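Only one protein chain is missing; all other protein chains are in place.
Right after this comes chain A.
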Amino acid sequence: MNSSLFQALGIIDCAILRYMGRKHFEVIFTKDEWFFDLLPEATGNSKFELAENSAFLNDFLLDAEDFWQKHNTGQIHSGIWTENTANRQLHLEAIAAYAGGERFIVINNMQHEYKEQQKTLQVARELLISNDKIQAQHQYLNDRLSKVLSQNASLLELNLPIQQAIEHASIGVIITDQKFKPITFNPASWSIFELDPQSADTTPLAIVTDMFDDQFPEIERLKAHRSSWSGDLYWHYPPRYHKWLQCEIHPVMDEGLGLKHWVITLADVTRIKYLLQTNEDLALHDSLTGLPNRQYFWQTLEQSIRAEEHFFVMYVDIDKFKNINELHGHLTGDSMLISVSKRIKKRLQRSDFLARIGADEFAIVIKPSPDIELEPGSDILDRVTDIAAVLREDSRSPHFTERDERCNLPLRIGIASYPADASTTEAIMKAADLALHAAKLFSQDPIQFYSSDLKTASEARLRLESQLREAIAKEQLQVYLQPIYDLSSGRIVKAEALLRWFPTKDSSIGPDVFIPIAEQTGLIYPLGKWVITKVCELLTVFKQHNINIKLAMNVSPRQVSDRHLFEFIKSTAERLGVDAHKLELELTEGVLVDNYNKAQKLLNSLREMGVTIAIDDFGTGYSSLSYLKHLPIDHLKIDRSLISDIDTNEDDRAIVLAILAMATQLRLKVIAEGVETMEQQEFLKQHRCASAQGFYYAKPMPLESFIAFMK
């Protein structure tokens, strides 16, 4: 072949070899000496047999032969490799190709590409390593401090190693009380701000607070909800100082989940930022996803407001993303973030601006654009609503890891509009953040638009949360009991313990309101423990009154993920002398599907102890029934929504009959919930449902009434 043709085509720094079979090649084209340095066996011969001079090339040939056998078109690449020959160091890449019925190996000299790639990755990786070190320090200090502070009555009781770690830490540590009043500063927190603690007229905390007010308006909500935060803040003190600080804030709770302290850690990351600035692309883009970063997003938001454009901000959060990192590791977590970002991007138009603004948070600015044709009669709001719905719908399909493991990454979305909802950058972000927070709270409604009602509801919810915290601390909640009947004998065989909350004499708040709040805030842990203790105490009272029945209690998803749950149940039962066979735990299907491994471990331990298990609200949510075969389950509780229309709704009747048939096959007993009429009871009896509970028999009642009722 004419070498000048290759040169004319711009193919000038490669070698092209035609594959003749079993390590035999013919040199079609090569220009430079490097090729003969690499494969001296080809010197002076157009046809040659590949020797063992390049282990990498020999290895790649196995892939090439495999590829040629299976395909008759296309190519595969080896990736870059470095080869030390007698005369030089080469950076090469091999390609196996199939063209015109013939097989070729092309070896490209990648000297230039290697240098370019190395230059970019060098900066990126230096950043990665610096970041890693800072992150690890933040995490270690926060973990240790949270653990110690949550147990100790006062900071004075901090043990010596922790005190020394704080004193000598290269990152700033500030500890405050629950109201954000400073308690202690370590030396680094002063030196970061170039302050002398003896003579300074301000404190590190005052500076941090000012920076938050200006740069991170979401802080007030985070404080109100006792959430953690991490991110970068810019400290500018003209004319001498300007620094980038990586800041983390964590609440420290006591065992009863009362807020005790805030721990703030600060690290100077100016050098990292400087490195970033040497590469504009890295400065404004997130290195993982390649999307614009928070800084770029903020700039775009400010520009849009200055231009007085009408736009929407969509704040997108991946639900429970932390679990992915915990379950599959951070590398998989990173690849899942890339996968999510690609999925979102696919649904947007060129004029929409997508950024990654937090670990598992994305934000989108959506503006009206002449390039986008809207459906007749629809406007930008319709488009925003459609995008949110499509993103949410897309997120219902699982992502897959490299090992082909399934990851569910549902999205929650908060939306705010400029100028309707807010008129400044800070305010619009606060509004979108509040909407996102609402979307996280209401599992049924993962897309929320900001409204003043939402703000009022958020404030009301905060008040309720605080009341609930107090009610739990003061043990103001009550356990009511509802009997469960054996349908064949008509006898009471069991009771279900149900929580009730009467904030005042004349008012009550339903468990459908306060249990989700307890779940979301973590109050479910102390509350759950209180219920377990109470149920065990009730069983001892039953014994005194010769009431020989089981007592069932509900366990929430978050409790199941608490690895100390089993130990607590066991030790409480033992301490109060309760026969474990008298205890029953009710879990919903969702817990088993979402948290299978933990649920399996817990259920097996409980079974060994003698506790029975019932699946609550059965038939309403999930279709994955395989867990029924593999887990030690005793009862299925048919949800009340299926029972209530059993007389009139053929579909409900069919579902109930199917559950009863399936339970018979699996040797599980069925309890019907919410039975209110004789007709419902008769239907269930006729189809061999084992037990039932509901208003037809008795409403939930306090202990004294229950004892009287039993007698």
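Everything that follows uses one rule, which is that a residue touches a chain if its C-beta (ideal position, glycine included) is under 8 Å from a C-beta of that chain, and two chains touch if they have at least 3 such contacts; residues count from 1.
FYI, contacts and distances are computed from a predicted model.
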| item | value |
| --- | --- |
| Listed names "Branched-chain amino acid ABC transporter permease", "Rab family GTPase", "S-adenosyl methyltransferase" or "Heme exporter protein C", with the criterion being the UniProt name of the chain not displayed | "Rab family GTPase" |
| Selected from A:A99, A:L128, A:A389 or A:A658 as touching the chain missing from the view | A:L128 |
| Omitted-chain contact residue, chosen from A:D254, A:D334, A:E361 or A:E676 | A:D334 |
| Among A:D32, A:D59 or A:D647, residue touching the chain not depicted | A:D59 |
| Hidden partner chain, residues of chain A it touches | 55-56, 59, 62-63, 79-84, 91, 93, 114, 117-118, 121-122, 124-126, 128-129, 132-133, 135-137, 139-140, 165, 287-288, 329-332, 334-335, 402-403 |
